[in-house]
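My questions all concern the structure below.
Yeah, one chain of the complex is gone here, protein chain that is, but the others are all in their spots.
Up next, subunit A:
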Amino acid sequence: MLKTLDVDHINVIFNGERILKDISFSVHKGEMLGIIGPNGAGKSTLLKVILGLITPQEGKVVIKSTNKKPVMGYVPQSRLIDADMPIRAWDFVSLGLPNMIRPWLTGKDRKKVSKIMQETDTIHLAKKPIGKLSGGEKQRVYLAQALARDPDVLLLDESTSNLDPEAQESMTSLVHHLCESRHIGIIFISHDLHLVKKYAHRTLHMTRGHYIIGKTEEIMKDEKELSLCLHPPYSDESITSVDQQINQEIKDERIRTY
């Protein structure tokens, strides 16, 4: 199998606390890697390191790409969209197209957007303003936008967590289908063990400061224990707050640079 992403001995220290400790793994083409772990384990931080939004103190991320420059697609849990400035779903997907210096879209671009919207089952929503869509529809439109750049790796940060179980299942199955048809590497963070068990080829289980990675069946062997480990009856607020702090910092950065 061909490797598409290589994460090499990543260390991230934030405010004197070690969020990620010496993490190494790789993702292959056409493979779905599920990431599970309790709050504060550094799952989102890891994705942000891969995206290049956080620079690790040590280690590096290498992406092998068929494009000139490696391209990553990212679908966050939720997104701030100004309800007063609604644009149509079709336009929203077309925002993600590459070659942005050309001010207009070519016929090829249009075909590509329509094709991606068919692939993600959003073509019937094309003319609707993005603000009027349901949570599940919005997530599929975001996914379509991320695909418009033909990403080598697709990262989903709890993209389905705010959806009802049925929508979660259909979104994850869609992602699984895209992973095979497009032959790209996909990393998805989820709190839903059932979904990870069903769709992830391999699973990365992160706990504070440690991690294990392996075939999903092996990681999921003792599901009861795992479930307890993911949703502990106690909560370690100090570490959770660090994760929140990082998220807040990224949010601040975003607002600051409007």
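What we mean here is this: a residue touches a chain if its C-beta (ideal position, glycine included) is under 8 Å from a C-beta of that chain, and two chains touch if they have at least 3 such contacts; residues count from 1.
Keep this in mind: contacts and distances are computed from a predicted model.
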item	value
Chain excluded from display, named as in UniProt, from "NADH-quinone oxidoreductase subunit H", "Phosphonate C-P lyase system protein PhnL", "Phenylacetate-CoA oxygenase subunit PaaB" or "Metal ABC transporter permease"	"Metal ABC transporter permease"
Residue in contact with the excluded chain [from A:G30, A:G59, A:P76 or A:G209]	A:P76
Footprint left on subunit A by the chain that the document does not show	51-53, 72-74, 76, 79-82, 84-88, 91-92, 95-97, 100-103, 129, 142, 145-146, 149, 252, 254-258
